[in-house]
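To start, I am sharing the structure in question, which I have written as structure tokens.
Other chains dropped; remaining ones untouched in position.
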Amino acid sequence: MKVAASRKEHFNAAHRLYNPQWNDEKNSAVFGKCSNPNFHGHNYEVIVSVIGEPDPDTGYVFDMKLLSDLITEHVLTKFDHKNLNLDTIYFQNLNPTAENIAIVIWRILRQHIDSKYELKIKLYETERNCVEYPAH
Amino acid sequence: MKVAASRKEHFNAAHRLYNPQWNDEKNSAVFGKCSNPNFHGHNYEVIVSVIGEPDPDTGYVFDMKLLSDLITEHVLTKFDHKNLNLDTIYFQNLNPTAENIAIVIWRILRQHIDSKYELKIKLYETERNCVEYPAH
């Protein structure tokens, strides 16, 4: 049986939900106040889980210090204290919903974590709203 | 791979654990202080997860505002500031344990959420006790 080892980090970012193929009226109807043209923001909490067998020499599935460093280097430096729509390459043509942010983080980190490990992302946009990818 | 999108809501309710087929002595032996005849109560936290594919137009698996409205309309208006045993139709013949409350909430919401989505309920009765349905 495998063990999941998880690390929580956070970033503070501005964003706006917006589909450029729709007019402002439709964006406002679908996304409500989340589509405010001047943006709003969140304290995002991201929990990254790496699933595998503990190494017999260390007792670690994955070194949490290393996982924290990978998240910092590849995610936080790009997203923390940024405008997700304007300051990142990832959401130029992709709506920065919690779902899409989680999928983007998964794709970024997947390149830096050996494929022998499963990878899961849980993202809290607020204390009440969160997403998990993949769901199972 | 699918995404789980989750919304947390809460309700404050009174309840009493009690099996009408048992006498008071047996109810007290099995349920302890949870069977206090004059009821006790909890701040219940319910986390509803909807699992599916993000919609390509919105980036949402499910609109969290709509999910919140569905929970409010179909669950909170029935359970919040109520006595679960006396004020609801669901626990007239069903013991209002956390397990049964979660199953009842799942059955209520299942009727209002398209079957293309999986549905999960996590219910905290206290900070230390919670249940999840279905478990997998």
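Order of writing sets the chain letters: A and B. Residues in each chain are counted from 1.
Here is the rule we go by: contacts are C-beta pairs under 8 Å (C-beta built on N, C-alpha and C of every residue); 3 or more make two chains touch, one makes a residue touch a chain.
Note that the coordinates shown come from a computational prediction; the quantities given were computed from them, not determined experimentally.
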| Quick one: 2 copies here, how many in the whole complex? | 6
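The rule is simple: only the chains that are shown with their structure count from here on.
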| remark: In the complex, the residues of subunit A that touch subunit B are 17, 19, 21, 30-32, 94-100, 102-103, 127-136
| subunit A touches which residues of subunit B in the complex? | 1-9, 49, 51, 54, 57-61, 64-65, 118
